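All protein chains but one are shown in place.
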Amino acid sequence: MKDAIFILVAVFAVGGALLTAASQSIINAALGLLLSLISIAALYIFQSADFVAISQILVYVGGVMVLLLFSIMLSSGSTDFFKNNPAMKVFPALLIVVVFAGLAIYALFSANLTFYPGQYGPSTREIGNLFLKDYILVFELVSVLIVVMLVGAGVMLRKELVRKAVASDGDSKDEKENKK
Amino acid sequence: MSFYQELPENILVTNIDQLLGWGRKHSLWYLMFGLACCSIELMHTGGPRADLERFGSAPRGTPRQSDLIIIAGTLTYKMASRLKLLYEQMAEPRYVISMGSCSNCGGLFDKAYSVVKGVDQIIPVDVYLPGCPPRPEALLESLIFLQKKIQNEKFLRK
Amino acid sequence: MTSLLSENPNSYLIISVLIFSAGMFTVLTRKNILAIIMGIELMLNASALNFITFSFFRKSTLYSGHVFAILIIVLAAAEAVVALAILLAIFQQRKSVMTDDISDMKG
Partner (left out) sequence: MINLIYMFVFSLVYLLLLALTAGILTYVERRIAGRMQSRIGPNRVGIQGILQFIADLIKGVQKEDIIPADAYAFLFKIAPYLVFMGVFLTLVPIPFGAYTLMEDLDVGIYYVLAMASYVVIGLMIGGWASNNKWSLLGGMRSAAQKISYEIPAALGVFIVVIMSGSMNFQKIVAAQGASPVDWFVFRNPFTFIAFNLFFIASLAEGNRVPFDIPEAESELVSGYNTEYSGMRFLFFFLAEWGNLVVIGALVTCMFFGGGSFWYEWKISIPAPGRDPIVFEVLGFLWFLFKTFFFVFVIIWIRWTLPRLRIDQLMDICWKYMVPIGLISSLGIVIWMYFIPENSTIDRIVRLTLTSLGAITVLYFKYRVYKNLKITKATIYANPFV
């Protein structure tokens, strides 16, 4: 029973990722990503990482995906979304990816790691302890990063800045036309 | 075409029909479509004195979710295309109350070049409500007439 | 090691490899910035899944993997926010989200 659910979740995770990679419409790609993210959260739960799974849903599904959808909707003026990269055609990319995946799986089976059966249990308290003892520096750095991110995003979308840029762009176009 | 016509009026179909009709008639959400002075009376009908919501009717902003359109006022030719569009956007089953003389037949503005002489030239009307403008009680009466009509509809054996 | 797939670390690692490959393919072939961001998200997720798997199946690193997975999630969120802010600023200016159209530095 557990295995059946696991296989279903795994198929969703990989299938969503493949949909993102192969889809020709941007909204389908975003949906594939959404499916993949939720399934990965389920895979975390299979490995008793409940806190990480919920964080995944909260941050990715509730935050990053919503931002992505926002951007898709706001920038839907450009219709030709999925033009391929001219520098990298599909076939060479496929080759690179297949070689990478083959190497990774070969490394996985030849590494001969020793694994133990996992233990199930609540993880929140231990994560908190680790964050406030062993990884306190990282924790503080992350908080600094988030502040930088907030300021950066705010500056980036400041109205005057954008308007100025647009205005200067328009001027340059006019100049070009004048030169012609 | 043949199956439902050959089906006798058995007790099951009749009862289900009655149940469905009961649901439809007690939940007539109306689209707000006030055109002229009649719409003031329509607003009054929603107010405390003659509470339209007693009959389960609630105003909706969008035609997709409304079952009833109350055309309150003078319909001009310019507005007629909008009315037709709104009516076509409404989901079946849908009903129409034509409120006031103007929307019934052009009324006071019968001779005007710009007024549609009766809403029924554009969309089918279920209940005509006379008056210029009709009082809220009259609108309630017309709603009850419409409810009676809906109850007698044979929805399953159309 | 049990015979259950869901209790075998290799299955998780293979899923992670597949998701990472899909993300890499997306990043390599697309021209749209949004699609590239999606590919990067997939790759980050695959690596976070690896962290969780190793932390679950190897006792020596118990719960450290969770910490790193959370860090990855936070970093990905920060990256997405800044990237999308840049994207929207570019879009307001250039009306395009293709990498080709924004290859020059002229503002």
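Just so it is clear, A, B and C label the chains in written order, and each chain counts residues from 1 on its own.
Definition applied: a residue touches a chain if its C-beta (ideal position, glycine included) is under 8 Å from a C-beta of that chain, and two chains touch if they have at least 3 such contacts.
The model shown is predicted, which means the values in this text are computed figures rather than measured ones.
Every visible chain touched by the undisplayed chain in the complete complex is listed here: A, B. The residue touching the chain not shown here, chosen from B:20, B:36, B:79 or B:122, is B:20. Within the complete assembly, residues 19-20, 22-24, 26-27, 47-48, 51, 53-56, 58, 60-62, 64-65, 67, 89, 91-93, 155 of chain B touch the chain that is not shown. One chain is missing from the display, and on chain A it is touched by residues 1, 27, 31, 34, 50-51, 54-55, 57-58, 61-63, 65-66, 69-70, 73, 122, 124.
In this text, only the chains that are shown with their structure count from here on.
If the chains shown are joined wherever they touch, the resulting network has some other arrangement, not a path, ring, star or complete graph. Distance between chain B and chain C, defined via averaged C-alpha coordinates, is recorded as 55 Å. Taking the mean of the C-alpha atoms as each chain's centre, chain A and chain B sit 52 Å apart. If each chain is reduced to the centroid of its CA atoms, chain A and chain C end up 4 Å from each other. Multi-chain contact residues of chain C, defined as those touching 2 or more other chains: none present. Residue positions of chain B in touch with at least two other chains are not found. Listed in rising order, the residues of chain A touching chain C in the complex are 2-3, 5-7, 10, 13-14, 17-18, 20-21, 26, 29-30, 33, 36-37, 40, 43-44, 46-49, 51-52, 55-56, 59-60, 63-64, 67-68, 70-72, 74-75, 77-78, 81-86, 88-90, 93-94, 96-98, 100-101, 104-105, 108-109, 113-118, 123, 126-127, 130-131, 134-135, 138, 142, 145-146, 149, 152-153, 156-157, 161-162, 165-166, 168-169, 172.
Looking at the complex, you find that chain C touches chain A at residues 1-2, 4-7, 9-15, 17-26, 28-32, 34-35, 37-39, 41-42, 45, 48-49, 52-53, 55-59, 62-64, 66-67, 69-71, 73-78, 80-82, 84-89, 91-100, 106-107.
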